[in-house]
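With one protein chain removed, the remaining protein chains of the complex are shown where they sit.
Entry: chain A
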Amino acid sequence: MTAVRIELTLRQAPPLRVDLRGLLPATLADLTVAQIEQLPCGHGNHSVPLGEWFSVQRHEIDGDQSALRLVGDCSRFDRIGTGLQAGQLTVEGPAGDYVGAGMTGGELLVQGDAGLLAACEMAGGRLQVQGSVGDWAASALPGGMDGMRGGSFIVGGDAGERFGDRMRRGTAVIHGRAGDLLASRMVAGTIAVAGPVGARPGYGMRRGSLVLAGPACTPGPTFVPAIADVPVAWQLLARSLARHGGAFATLAQRRMQRHLGDLSAQGKGELILVEP
């Protein structure tokens, strides 16, 4: 089977922010180079053809998954991979806001940092940001009721504030530090952080697991320490997280202390503090 690999190389940085929604591997696979160059992109109040910013190369490759590569500093390009359903999308450099928003499948790799609201309302697939992400990652779109609701989201660097706000399902892993109000209003799912976290982790969480593998922190007053061990569930979770390597590799061998809460919400969540 043949698929298509499309490479878009940034020629010049746009003066304003550019909206790249709809630029997906499967969508571009059926288009010629000329057609791709003519695709309209929102730039400020205007619509500008994609060719204005990128040079386009198209290759036929073996396999059944089409691929799209964006090469260059894309930090002014928003909504990269929004609604991605299948295929591979790689950004060789930083990405703008809303990267991977609402994606339901496929793989998205950002080899630099990402802006605000990365992976917001993500429902499936795998999003990896090798750098850091801004505020409100894995959360809900403004006005949305549910945040991330499926798939895997891996952050190689740090995360901003309100990471995982209203998150409902899926797994999010942060290898660096996380900002204030991590997992605020979390409905369910799993968030694991290797580094230190900011103020009030798990604020208002109803259910879900928040694994803090970094320096010790004091849970908020609306969390209660659990006296019972849950070795089975912990082993299942820790072994799964261990595959992300780094500080998570030894999770299954480390002791942990659970805190239950947030009692101001439903109180069925768990804040897991992993001992060094």
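Just so we're on the same page, contacts are C-beta pairs under 8 Å (C-beta built on N, C-alpha and C of every residue); 3 or more make two chains touch, one makes a residue touch a chain; residues count from 1.
Criterion: contacts and distances are computed from a predicted model.
Here one chain is missing from view; checked against "Phenylacetate-CoA oxygenase subunit PaaJ", "Fumarate hydratase", "Formylmethanofuran--tetrahydromethanopterin formyltransferase" or "Carbohydrate ABC transporter permease", UniProt names that protein "Formylmethanofuran--tetrahydromethanopterin formyltransferase".
For the chain left out of this panel, the touching residue among A:H43, A:R169, A:R185 or A:R200 is A:R169. For the chain missing from the display, the contacting residue among A:A86, A:L109, A:C217 or A:A252 is A:A252, taking the whole complex into account. Of the options A:T2, A:Q35 or A:Q235, the residue whose C-beta touches the omitted chain is A:Q235.
The chain not shown here is touched by just one of A:T90, A:S209 or A:T222, and that residue is A:S209. Summarising the interface, chain A meets the missing chain with residues 169-171, 188-190, 207, 209, 228-233, 235-237, 239-240, 252, 268.
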